[in-house]
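Taking it in order: structure first as structure tokens, then the write-up.
Apart from one protein chain that is not included, each protein chain of the complex appears where it belongs.
Let's look at subunit A:
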Amino acid sequence: MIDMTPNVTLAIVVGVLVGTGVYLLLERSLSRVIIGVTLISNGVNVLMLIAGGAAGGPPLIGSGPNEEMADPLPQAMVLTAIVINLGLTAFVLAMAYRSWQLHGHDEVQDDLEDRRIARRAERGAVDRRADDVGTNLAIEAAEARDETEEVPLVTGHGPQLGAEDHEVKGERS
């Protein structure tokens, strides 16, 4: 049998990768988030390698003693995980680019509900009833103060508004 004791160096590498990844995941900018997700995924891939034990011989019957073969399964799983992560990273990057096209930044915006509550707190009108006439989530959210909206719109990249953006604008005027 190959040595199955976990390698301390690799374990520390996993810890550092996942730790930094979590830190980046908590950021607002999508590009930082995706770096964070990639770091965590790489950390998990290393974890998977630890699960397979120490390095051994090639896992081909006849190429050496069976007892010294490396476990091929974790490597196959790591390969699959890398491919999946590649695809998802590409998708999130595209989404970040689209967000930058639309808003001039790639930051994750506030939840509609959060913005409504923030706005109410600002007005000091927390005790008003939820189904008061004239509360429209989309309009209120559009008017609400939001730190991600401070950045001026970058022109020249064709800020194409979607159908819903027009809708909100129309309702406001």
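Keep this in mind: a contact is a pair of C-beta atoms (placed from the backbone, for glycine too) under 8 Å apart; a residue touches a chain by one contact, two chains touch by 3 or more; residues count from 1.
Please note the rule applied: contacts and distances are computed from a predicted model.
> Have a look at "Na+/H+ antiporter subunit D", "ATP synthase subunit a", "Spore germination protein KA" or "NADH-quinone oxidoreductase subunit J" and point out the UniProt protein name belonging to the hidden chain.
According to UniProt, the chain not displayed is called "Na+/H+ antiporter subunit D".
> Check the options A:V13, A:A54 or A:V92 and report the residue that touches the missing chain.
Touching the chain that is not displayed is residue A:V92.
> Which subunit A residues touch the hidden chain?
That gives, for subunit A, the contact residues 1, 6, 25, 30, 33, 37, 40-41, 44, 47-48, 50-52, 61, 66-67, 69, 73-74, 77, 80-81, 84, 87-88, 91-92, 95, 98-99, 102-103, 108-109, 111-113, 130-131, 133-137, 161-165.
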